[in-house]
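Following: one structure in structure tokens, then a few remarks.
Here the complex is missing a single protein chain, while all its other protein chains stay put.
As written, the chains take the letters A, B and C, and residue 1 is the first residue of each chain.
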Amino acid sequence: MEFFVTLVQVLDSTIRLATPLLLACLAGLYSERAGIFDIGLEGKMLMSAFFSAAVAAVTGSVWLGLMAGIGASLILSALHGVASITFRGNQLISGVAINFLASGLTVLIAQSWFQQGGRTPSLFGGGRFEPISFPFAEALDAAPIIGPVYSELLSGHSILVYVAFLMVPLTWWVLYRTRFGLRLRAVGENPAAVDTAGVSVVGLRFAAVAICGVLCGIAGAYLATALQAGFVKEMTAGRGFIALAALIFAKWRPWHAMWACLLFGLLQAIALRFQNIDLGGIIIPVQVMDALPYILTVVILAGFVGKAIPPRAGGEPYVKER
Amino acid sequence: MTVPAIELKGISKAFGPVQANKDISISVAPGTIHGIIGENGAGKSTLMSILYGFYKADKGEIWINGTKTDIPDSQAAIASGIGMVFQHFKLVENFTVLENIVLGAEDGGMLAPSLAKARKELKALEEEYELFVDPDKRIDEIGVGRQQRVEILKALYRKAEILILDEPTGVLTPSEADQLFRILHRLREEGKTIILITHKLREIMEATDTVSVMRRGQMTATVKTAETSPQELAELMVGRKVLLQVDKVPAQPGKPILEIENLRVVDEAGVERVKGIDLTVRAGEIVGIAGVAGNGQSELLEVLGGMRPGQGTIRLNGTPLALSGHGSDGQARRAQGIAHVPEDRQREGLIMDFHAWENVAFGYHRDPAYKRGLFMDNAALRADTERKIEKFDVRPPNAWLTAKNFSGGNQQKIVVAREIERNPDLLLVGQPTRGVDIGAIEFIHKQIVALRDQGKAILLVSVELEEIFSLSDRIAVMFDGHIMGERLPHETDEKELGLLMAGVAGEAA
Amino acid sequence: EPALIFDLGGKFDKSFNEAAHNGAQRWAEQTGQTYREIELQSEAQREQALRRFAEAGANPIITMGFAMADPLAAVAGDYPNTKFVAVDVNWLDAPNIRQVSFAEHEGSYLVGMMAAMASKSGTVGFIGGMDIPLIRHFGCGYAQGAKAVNPDVNIIANMTGTTPAAWNDPVKGSELTKAQISQGADVIYAAAGGTGVGVLQTAADEGILSIGVDSNQNHLHPGQVLTSMLKRVDVAVYDAMKAGEDVQTGVFTMGLAEEGVGVAMDENNAELVTEEMSAAVADARSDIINGNITVVSYYENDSCPALQF
Partner (left out) sequence: MEKMPKWADVVLIPLISLILAAILSTLVILAIGENPVEAVNLMVTGALGSTYGWGYTLYYATNFMFTGLAVAVAFHARLFNIGGEGQAMLGGLGVAVACLYIPWPHWSIALLAACAASMLFGAAWAAIPAYLQAKRGSHIVITTIMFNFIAAAFLNYMLVNVMRPQGSQDPATARFPEAVHLPTFQSMFSTAENAVFRGAPANISFFVALLACVVVWALIWRTRLGYEIRAYGHSETGAVYAGISPVRITIIAMLISGALAGLMAINNVMGEAERLVLNATEGAGFIGIAVALMGRSHPFGVFLAAILFGFLYQGGAELALWTSIPRELIVVIQALVILFTGALDNMVRIPLEKLFLGLRKGAE
């Protein structure tokens, strides 16, 4: 029973930790499925985390904060789009630049806005996303097995968590059941086919990059206004890169992306929960647990996903005329 | 006189410093098949891509059915009833046939109804034009011939009244090509207008009503097919008299140089491409391998050239060669005495961003002749390059130019010079004249024959039957990874080879 | 004009550096004078900042953090007329350095006692920032204090990470807090810089008690922060600035006796602290000062009698 309680708690933590990864991972999925690689997920999340917290702090409304976060992330998306679609620049370099830009600008703006050393004031009340309780969560809590699963694991997260997980079937549906999805997948595989079929490659790719911006925006806002109550510098702490790894692990597929993010979330939750694991005399130092998600990513990339074949036109600008 | 279906007026287009189309005007009557011929790089594809809205012209007007029409993108072209089958197909490889057909022509935001509708219409179209393909197969699961049908169906599905086909027969067997022309005639009877790009004079003579000739970005003539001859067209294309045949003395085959026994090749995807072939090439002979692209010829050359592993036995001058692992890579092959003119000079034979002199060492860069101490002896290399440039008449004769700045023919001359001048025991030649103008073709053919006459063995792979006929001393036909048969050129004809290429076995080889 | 050199964490780390900043601000406001300051961004700047300020005539030059010890040792000799103040350093040998170190383990001991007394579950938590000896030093004192009150107390100690990012990952701090709560902890002490913000926040959200560090953090969540382990860096800085060029050099340890460390009691936590607690803390404080209780320092032999890291 105690094991079960611990399990529920670890899984609960997994969900919270997986949520920003999942949003960012799906963001990357849209972008990369359309042929635009994006290592700037991290920067976009960070930018959004700051602006959502800043606006929420100033206006007291978390919804305005969310909008602002999405807006800020969209601006970086637009920059990425202009660099890699319009000017057919190197997508990796553009991503690196965006990460630097976000890391510097957030603190710079925060400092000249709030004078709190690159931090926003703490959010409270309407400035934060509060957890949502499912109906009967309280009542059911006592029920064995079902109780904790329903009232602790499923209920009691912020609305953005549910948004993130709903995005998975939605993304699947958009990708495989709609015209837009067909075109999006096609433009990442062979933009010339899309072009000669009379559809704008540039338009599609910008649309994908914009969706990526929106999702990264939500991810950042989740970090700063739902998980936390304000922005501190570098608060994304490499989650954008983990999301990217999850995306590759998932071979650019929505349901797999969810499982990959949950796996990474679980790894992190376990690392947080069990530090310095004692395995019959051999103590696994905390540093190993700390690095475990990264080590496992490499192991997974090396061994289990086999060759993850990215969208065929990914990373290459669409150039008709040399 | 009827209003022309298409009228292009003063079309010009430059790609950076390259003037691909210069002030071109052309008019095509409705319900006719109009041929366009021209050497490689003459600008045929560019012109048609402009008509289809793929490129934008720098200057000029497009008139469709008597109205001036602006075609900024393919959307507009499709709306004007134009469909195009590109030289390099524009299909999404991991989509199904059906998905490729509806892509861009969906009705409504949901996919399911579009697909259902397309499936029905496709059936009708298939039956009407005998263009059968399985709508649920993925593109990468079907052959190139089928892929072309998909492209045609794509155009018909979009209700094209004007159909442009850019070199459609390059990937077809002769009988498939015949079927294509039957379909084109049927379409013409229905009143559709067809533009057919090809550089095969025979096809022009058989299939078209009128023909336009392009040379170096300009339109040199438009004539009625019935009123011209292949010889005249060839002259119009090149601008001078050309020999359509290579002069050569009969071969004097010597001892076997290359012996292949039960060679098998499996590609990266696990598909067996070469399915146990046996072949011998002797000193002083050219063995030509005919076949439709994608039947294992490329893989055969690549194994011999050390570009991919295989299984079976290969002997060179009686010595077995490794087929995988150590001693089987390109460096080893060169050391063993095999030179290789690869099929794709731009992706394989040259580094497009290297200077000409760097490319002359490509593959031979570990040759001690190019080494001085720890470093490469660039001076020696450049001197060597100057020599080769002069001997092979590479133009412009500038060793410092990067490869991409040479024309296709001159790029090929650099590759051929590099490989032939190595004086190999065995020369592998893949598509030696693809994308090369007639003048350069003559020159390259002569060099290959000269090497043969020095008693070297040559294995030639080409999809151009004409080239196979004019160069080979012996012809082997490949189909689906097998050698269907061997023939001597003077004892066979295009028809028989065509049957073999289509997999119809003749009497035992 | 005095100068103040913040450590890499930056002056608004809500704890250590910020305390220094507060002390300096207080001095500036009271005297109307100005001071120079820099937030370091790279290791190589440590020596650079020292020299630049010394050459510009700043006196005294106050540095934050043990990492300044090395550069100070190299530079101080070159500027014999400049006084340096090194906070968190106590092992240098130079005539013109005032070395101020704090007995963090003693302060932590007191908050550990309070934690154990306030805990209803018998489980208390400790969340450190980056896993370095200094933070273990905090945790070790805390554990000894808790054990002193309740020998059966269960102490859960976690570090946020192993990279400098561990100082700035409130999300992780928050998750660690939740993990500790689910393991039964109902009082959690955060010694984790910016990460601690997440710890205090989550503790407040989840309705348990937290303990702040360095500065008085009771006000962050009034009524929900049990107390803060004060490390009076602000006082050290204020005093040094006030003394100016005449600041006394030598090695100074600021422990409980010197009021260098302590527990924060104010109106924000008045309701949380029982009389019993105040009394116990006061007793322990005097016992430590007069040597009846010895709090073992983690540094002594890199291990802790009360806690396994």
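The rule is simple: contacts are C-beta pairs under 8 Å (C-beta built on N, C-alpha and C of every residue); 3 or more make two chains touch, one makes a residue touch a chain.
Worth saying up front: this structure is predicted, and the values here are computed from it rather than measured.
Shown chains touched by the hidden one, complex as a whole: A, B, C.
Residue in contact with the omitted chain (choice from A:P20, A:G65 or A:G118): A:G118. Set against the missing chain, the residues B:K13, B:R146, B:R333 or B:H445 yield one that touches it, B:R333.
When the missing chain is restored to the complex, the residue among B:A76, B:V246 or B:M352 that touches it is B:M352. With the whole complex as reference, residues 39, 79, 82-84, 87-94, 96-101, 103-105, 107-109, 111-112, 118, 238, 241, 244-245, 248, 285, 287-288, 290-291, 294-295, 297-298, 301-303, 306-308, 310 of chain A touch the missing chain.
Counting the whole complex, the residues of chain B in touch with the unshown chain are 16-18, 305-308, 329-334, 340, 342, 344, 347-354, 358, 361-363, 365-366, 371, 374-376, 378, 405. What chain C contributes to its contact with the hidden chain is residues 36, 38-39, 41-45, 47-49, 51-53, 66-67, 69-70, 75, 78, 130-134, 137, 162-164, 299-300, 302.
The rule is short, and it goes like this: only the chains that are shown with their structure count from here on.
Chain geometry summary: the mean Cα position of chain B and that of chain C are 75 Å apart.
With centres taken as mean Cα positions, chain C sits 35 Å from chain A.
Note: centroid distance chain A to chain B, computed from Cα atoms, is 46 Å.
Looking at chain C, no residue sits in touch with two or more other chains. Of all residues in chain A, those touching chain C in their complex are 5-6, 9-10, 12-13, 16-17, 116-119, 122, 223, 227-230, 232-235, 237-238, 268-269, 272-273, 275-276, 286-287, 290-291.
Contact residues on chain C toward chain A in their complex (touch as defined above): 10-14, 18, 131, 158-159, 161-162, 165, 168-172, 174-176, 178-179, 182-183, 194, 197-198, 201, 220, 308-309. On the chain A side of its complex with chain B, the touching residues are 176-183, 185-186, 189-190, 192-200, 312, 320-322.
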